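A quick write-up on the structure given underneath.
Here the complex is missing one protein chain, while the rest keep their positions.
Showing chain A:
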C-alpha cells in the first residue's frame, strides 16, 4: 500500500500539471438503513455532475472524475466513519458528497474529514448543530439548516398577524432543533411563545399534551412533527377539543395525507417546506430523466450542486487539493459572476480557466450563507377548501 501511494505520488509529481489526472470523489450516503429508498437518486445526482465535468474534458486540462460510493447507513455513526475513512485513506478521494443524515455527518466530519483535510458537502444534513461545528472551513451543505426554516416560519406567522403561539414538537433531533430555533427566532421578532412541549411519536392518546397546550393558549399552534406520526394525533386532539383552530405546519407535516385525514377542518392553517423550484430545477430534472433517474426525488438536485461546487472550486483554485480549493467554494457559489445553470458546467469551467468569475446557480439556486450552507428556497403553503395550495416561494 505504502509503495503504491509513494508511486502514485511520484507519478503525480512528475506529471506536474501537464498530464490529465483521474480525480476520485466520494459519495457517502445511507444506501442501507432508514432512508435507503431516497439515497440512490441522491447519489445519482452527484454522479451526474461528475460525469458532466469528466466528459467535458475541461477540468484542469482534461482531468477525469471517478465517483466512489460508500454506505453511511444514516444511523450508525461508527459505520459512516469507517466508510469515509476508507474513502480518504485507501481510495484517496479529493472531496466527499455526504453524509446523508446529521448525526452520521457530524461523526465522519469530525473524526475523518477534518483531521485529514478533506472537503465534505452534504446535500441533506439539516441539523442546526452543523452550522457552528468546528470544521476548518471544510464543511458545506447545499440544503438549508432547520434554523433557517425557523426564521422563515417566523416571517410567515408574523405576516398573518399572529403574535402568540404554542409549539409542540416530535421528541427527536429534528423536532427539537426546529422547535428551538423557531422559538428563538419568533421571540427575537417580538412574538410570544406560550409553551414548547414535546410529544412522543407512535402513541395513540395525546389528550394530556393537547390539554397542556390548550391551557398555555396562543393564537395558533405550531406542530413540528410528522404527519404520519404524533403530529396528526395532536392535530386531531386539538381540533376535537376546540383548543386551537389555526395551525402552522412545517415540512414534516405537509403531505397529501393531511388532505385525506382532515379535509376542510384545517382551512386557514398554513406552513412551509424547503423546496427548490424554477428554471434550474426544471433543467436538472430533464437532465436526470435522460440519465435514467428521478431528479425530482428529495435532495437529488442538492447532491448535483454539491458535486458541481467542489469541481468548479478545483478549477477556480487550479488545484485538486482540498486544503486549497475549499476557499474557492463560496466564491463560485455566490455572486458576482456569470450565472451557471445545470448542464452548463463546461461553460463554467471554461470561464474559470479564463480567470473570470462565475455565480453557480445550479439546480437549487445555490446561495451559500453563514458558515457555508444554503439559504434555501421555501414553499409557503396555505390550506384552502381542504387542499394544500402553494402561496409563493420565498
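One rule holds in what follows: a contact is a pair of C-beta atoms (placed from the backbone, for glycine too) under 8 Å apart; a residue touches a chain by one contact, two chains touch by 3 or more; residues count from 1.
Throughout what follows, contacts and distances are computed from a predicted model.
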Hidden subunit of the complex - UniProt protein name among "TIGR02186 family protein", "Branched-chain amino acid ABC transporter permease", "Glycine cleavage system H protein" or "Sarcosine oxidase subunit delta": "Branched-chain amino acid ABC transporter permease"
Selected residue (touches chain absent from view) among A:136, A:172 or A:207: A:207
Of A:129, A:195 or A:353, the one touching the omitted chain in the full complex: A:195
Residues from chain A at the interface with the omitted partner, ascending: 171, 195, 197-200, 202-205, 207-212, 214-217, 228, 232-233, 240-243, 261
